[in-house]
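Excluded from the complex is one protein chain; the other protein chains are retained at their positions.
Presenting chain A:
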Amino acid sequence: MGTMTRGRSLALRWGVQVAMALPLAILVGRWLMMAGGVSPLDAGLTAEPVAETINRLGLWALRALWLALAITPLRRLTGWAWLAPWRRPLGLWAFAYGCIHLLVYFVLDQGAAFDLLWADVVKHRFILLGMATWLMLLPLALTSTRASIRRLGGRRWQALHRLVYPAGGAAAIHFILRVKGFQIEPWIYAGLLLTLLGMRMVPRRRIKV
């Protein structure tokens, strides 16, 4: 049950990469349609394509992060060791989507003006939390290699990578604060995060190799 052939493992690993790249590819495709003269509405990006793009990128950053956080609880519940290699690529995809999310916001929403960005970060909790999420994910992405584990030492590396939990919390609150009034979707994401963190309290099962 916990074992998997090398070929299937490789296929699954590539499957994760393709699945995570697909939303970005679709988004790029829609922008290329607009560059070719198709209206944003017809390109499927609403009448406000910049805001829609920022929102979609943010959502995929959240989804990838939540999936990365789901790996360990799932392994504990099922004993499936073959899930382990998915955690790093999912975490890196979360960071990649977060980077593009931030980049589009900075360039197209803030007009690439650092003073406006700084004012937004300082004055608005919602932006501050988004920036805090990105800053917490940055060292995790930079130290995601095996060489980093060796350089930092296992214990220190693990302690650093626990930043993923406050990063997830900040991301969830960032989403809640983004919307006007009470909307259910951000709370579903927050609930999922709490569930995933709660599942970590479940006693470990012996991992089947």
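One rule holds in what follows: a residue touches a chain if its C-beta (ideal position, glycine included) is under 8 Å from a C-beta of that chain, and two chains touch if they have at least 3 such contacts; residues count from 1.
Simple rule for what comes next: contacts and distances are computed from a predicted model.
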item	value
Candidate names "Indolepyruvate ferredoxin oxidoreductase subunit alpha", "Protein-methionine-sulfoxide reductase catalytic subunit MsrP", "Fe-S cluster assembly ATPase SufC" or "Branched-chain amino acid ABC transporter permease"; UniProt protein name, chain not shown	"Protein-methionine-sulfoxide reductase catalytic subunit MsrP"
Touching residue (missing chain; options A:Val16, A:Ala81 or A:Leu108)	A:Leu108
Touch criterion as defined above, residue of A:Leu41, A:Ala84, A:Ala159 or A:Ile188 at the omitted chain	A:Leu41
Those residues of chain A which, in the complete complex, touch the missing chain	39, 41, 46-48, 50-51, 108-111, 116, 119-120, 123-127, 177-185
